[in-house]
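What follows is a structure written as structure tokens; I'll ask about it next.
The other protein chains are all here in position, but one chain of the complex has been omitted.
In order of appearance the chains are A, B and C, and numbering begins at 1 in each one.
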Amino acid sequence: MDLDPDPVDEAFRAEVRAGLASILPGQPLPSVNTEEGFAAHREFERKLADARLAVVSWPERYGGRDAPLSQWLVFEEEYYRAGGPVRVGQNGLFLLAPTLFAHGSEEQLDRILPPMATAEQVWAQAWSEPGAGSDLAAIRSSAVSTEEGWLLSGQKTWSSRAAFADRAFGLFRSDPAAERHRGLTYLMFDLRAPGVTVRPIAQLDGEPGFAEIFLDEVFVPDADVIGEPGAGWKVAMSTASHERGLSLRSPGRFMAATDRLVRLWQSGSDRPREGRQAHGERIAPEAPQANRAIAGREAIGDRVADAWIAARAYQLHTHGTVASLADGGTLGAESSLGKVFWSELDVSLCETALDLLGPHAELADRYWADSYLFALAGPIYAGTNEIQRSVIAERLLGLPR
Amino acid sequence: MDLDPDPVDEAFRAEVRAGLASILPGQPLPSVNTEEGFAAHREFERKLADARLAVVSWPERYGGRDAPLSQWLVFEEEYYRAGGPVRVGQNGLFLLAPTLFAHGSEEQLDRILPPMATAEQVWAQAWSEPGAGSDLAAIRSSAVSTEEGWLLSGQKTWSSRAAFADRAFGLFRSDPAAERHRGLTYLMFDLRAPGVTVRPIAQLDGEPGFAEIFLDEVFVPDADVIGEPGAGWKVAMSTASHERGLSLRSPGRFMAATDRLVRLWQSGSDRPREGRQAHGERIAPEAPQANRAIAGREAIGDRVADAWIAARAYQLHTHGTVASLADGGTLGAESSLGKVFWSELDVSLCETALDLLGPHAELADRYWADSYLFALAGPIYAGTNEIQRSVIAERLLGLPR
Amino acid sequence: MRFTLTEEQRQFGAAIHELLTDADVPGAARSWADGDHGPGLAIWRALAKAGVTALVVPESAGGLGASPVDLVVACEELGHHPVPGPLAESIAALPVLLADLASTEVLAALASGDLIGTLAVPPVLPYALDADAAGLVVLAERGAVSMSPSGIGLRSIDPARRLFALRTGQELAANAGDQVRAALYQGTLASAALLLGAGRGLLEACAEHAKTREQFGRPVGAFQAVKHQLANVLIGLEFARPLVYAAAIALGTDEPTAARDLSAARVACADAARLAARTALQVHGAIGYTRECDISLWLAKVRALSSTWGSQAEHRAVVLAALTEPRTGPWS
Partner (left out) sequence: MRFTLTEEQRQFGAAIHELLTDADVPGAARSWADGDHGPGLAIWRALAKAGVTALVVPESAGGLGASPVDLVVACEELGHHPVPGPLAESIAALPVLLADLASTEVLAALASGDLIGTLAVPPVLPYALDADAAGLVVLAERGAVSMSPSGIGLRSIDPARRLFALRTGQELAANAGDQVRAALYQGTLASAALLLGAGRGLLEACAEHAKTREQFGRPVGAFQAVKHQLANVLIGLEFARPLVYAAAIALGTDEPTAARDLSAARVACADAARLAARTALQVHGAIGYTRECDISLWLAKVRALSSTWGSQAEHRAVVLAALTEPRTGPWS
């Protein structure tokens, strides 16, 4: 049992660091939730793909490097350390792609992955419906089988990235007689197809980070069904585990944020240390004097320590998961542990930073205010933490349903 | 709206203070959960009754002073401030007596209250059963009606004080065909009657603070039924509200404990300030240097402040309740708010003190270690805090059952 | 001792509640966020008619000279609904600050609601709230009080708040440290009551949502996890409220414990409101994360307000200091 960095991983780290340094924008990109910002993020993803850094863990033929999980974590650490922009393609990269690798056909992989890697096609997720949030099995949007394929109708909501994305994926009820988890089919569709109406929804920060999608007999060919028709729930659950677990929140994000929190605590500024330039962030770091006026800040020190301890625990836990997966283990209900842990850690470290900033905390468009609003969504999406806790109790502790 | 002390109440306070000073023992009494200690506490109660301080809010004819609620709070403040001993008669004084005032007959009041006030008769409660804890309505112990009275059979448990008390009260199923809340009768019985077996149970601190009571056709006359036979649930609930609310945990207790916590934080000792002698406590105060060695204690300051704020909030909230009761209000589900609040406050302030004491915290037979063990029971008894939260949500917020 | 509101005070609170229930406060708050102060100012006028803006202004200057308890009654409702604008500044802090420094006309205009004021007191209050909606913008710095030309507006995470860093302007007083501190105390009291009200608004919205929103075939409010979270919110609010009234009494009678009581009230109200906000988001789920949902009107406001008029750390430090070294206060 050791924590010694693997020389090959470290060589990879150096390459990632150099690669990122050469392509990261000198200025923060405009918000991904504006048309201009979306385009800028898409353009950045293309550069990332050109540097073969977009999807390091994918097979080479789809634009990846066949990198092991450990190197994917290295990439993530470096990406957050350098302050890289939000990954505009994250729904595709971290939710749809793992599903395709598990359940997609060769033809689907070949057709869908390459333009996903380059962000030529950006994907939105279309899970929830007005009546199906935590209770995802209550889905009512329908997929009616026709001779040529399927006709999708109904309403999806809380679709992240849908305001500007190209395509979307989600579950539809293909057997109207079946109930709940049965009779659902996993389908992909074009957000610009006839019959699709997208209505952006303003998030807490005022930006259309997600949208409603209205579908009125939207045609989808059979080729865009993933897995067997009617088996959509099973297919989707493999994605859900990824969404909760490793892929959506790699430890690099929290180590970078905690590093910043420690600097804020220590010096009253969270500007990067000399020699490290924060790239691609939308937001200027806090002013050096910002927290100097906060009386009683000493008492916040414990929370800074706790944030670091939790981030480090999450990182180490992930190292353990990587080792277990390398030994042939699988990621099941355990991913619910991580989901609750990282989402609460995220909120708590942002709150600690805001408390350190005192009356400056409420200024919008700053790193911590933005991070806080973003973090608030964590305990809700990808299955609320209440749902996760029930999963943990029932599947890991064996408590009765 | 004001917080001005009432001159009459303050005159009463002076009298209480003087009265307590003259009767409080110079040395801590032995534990109430030993035979010797029980007797010593009973003896102290007699002195308290002689000074007409045992039951200040009761009518004079039963040994009280007809004091208003505000003066009862003054009494409690002074009692805890002076470090008075545990009230050995508390089950009778704070649970049974309010029930008798509400539902008892004149004959019962005359017969039961005077010896209760002098602790000539000490009462145990007999609510729970092995199968009926949180779910009190699952009571199975039976009361069978006979020509002369009732025969009680079954098993009660977690009966506080039962190891040494004289009598007990509780609910029994008098109608075997009725279910849950129906068909229960509120009865009093003699713990030394034929057919009663008491088995003391060792608490966490090793002392028999409660006991199991086995009943085998124990005879009880009709005169010892409170309220109507079969209406026991309704009768008991009025007591339950008292148990949760004001009477069992008056704010004086927490203000005194918080005062002590502040001294511990400030000086490393919680010895009483000059001029105040702690009477009747079993436990010596902590040594003056005890917390000096604890590095990082600064960070505990916030928790000390929070403890004081919470204790003060509880005190003020109680003043509000007193005013509302004086205006003809009643104490209903609101008492559940207080139950959760004081029980969590109690644990949290003890934990803060123990953390300040560092490696000395675990020494047994000290004020804070004892208080902590005692406080741990708070979130459990008188209806677990989970039960209380459900009551709050359903009755005060109107959420569906 | 009678620690309960008078019947008159209850009626005053109920009247404000009714007034604001009839007005479209959520709509006015959204317009305010979009830069249209019209509907919000109409609500301010209605509140002025009800006496809210005159509460703290001395009777000699056309005000009501009411007690801080009355201010708390009003502010809980203003937070409860939630009214946009520089409330703590205009109706609480400025009337105290300017009582001896400004002309009777200015005070009378504040009382009548014809004049809305705001202020900054760096470093405690580095920005003046909504200076673009105010006719009177005051800067108090190192004891000096001046009328300020309003500067550039900065966005807050609460879209209905705009923040302005001020420059010194026409001086009103050079050495007004005591008045500045008194103004900060009064504003802090108002902020505590506003937070308490916001927490109540959030809790009521949650209870309503939990009764009607169904998942897994039953109202979400039937789930124990939701019940217990909302019960904790109610407990937080119910035990914070008496602290605010006690602080108001202490401030009104100039008790030596006033600073301690005020900080205790602010800590408890802000904690209770924060818990209400976190819980509201969790109980609502994704819908709560949108501007369309009314709870968004409170969510960011709670975060913003709970770090102004002193931070939680600052107020806890005041309580601790007062307990161990009596007779110290914040900003003294």
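Here is the rule we go by: a contact is a pair of C-beta atoms (placed from the backbone, for glycine too) under 8 Å apart; a residue touches a chain by one contact, two chains touch by 3 or more.
Note that the structure is predicted; figures quoted are calculated from it, not measured.
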Hidden-chain contact residue, picked from the options B:184, B:377 or B:396: B:377
Candidates A:23, A:39, A:237 or A:305 - the one touching the absent chain: A:305
Contact partner of the left-out chain, one of A:109, A:144, A:202 or A:337: A:337
Chain A residues that touch the omitted chain in the full complex: 1-6, 9, 70, 262, 265-266, 301-302, 304-306, 308-310, 312-314, 316-317, 319-320, 322-324, 327, 337, 340-341, 386, 388-390, 392-394, 396-401
Absent-chain interface as seen on chain C, which is shown: 223-225, 228
Chain not shown, touching residues in chain B: 128, 131, 133-135, 138, 157-158, 201-206, 210, 293-297, 299-300, 347, 354-355, 357-365, 369, 372-373, 376-377, 379-381, 384-386, 389
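We adopt the following convention: only the chains that are shown with their structure count from here on.
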Inter-centroid spacing, chain B versus chain A (mean Cα positions, whole Å): 52
Centre distance in Å when chain A and chain C are each reduced to the mean of their C-alpha atoms: 37
Centre-of-Cα separation between chain C and chain B, whole angstrom: 39
Two or more partner chains touched - positions in chain C: 226, 313, 316-317
Per-residue multi-chain contacts in chain B, two or more chains: 301-302
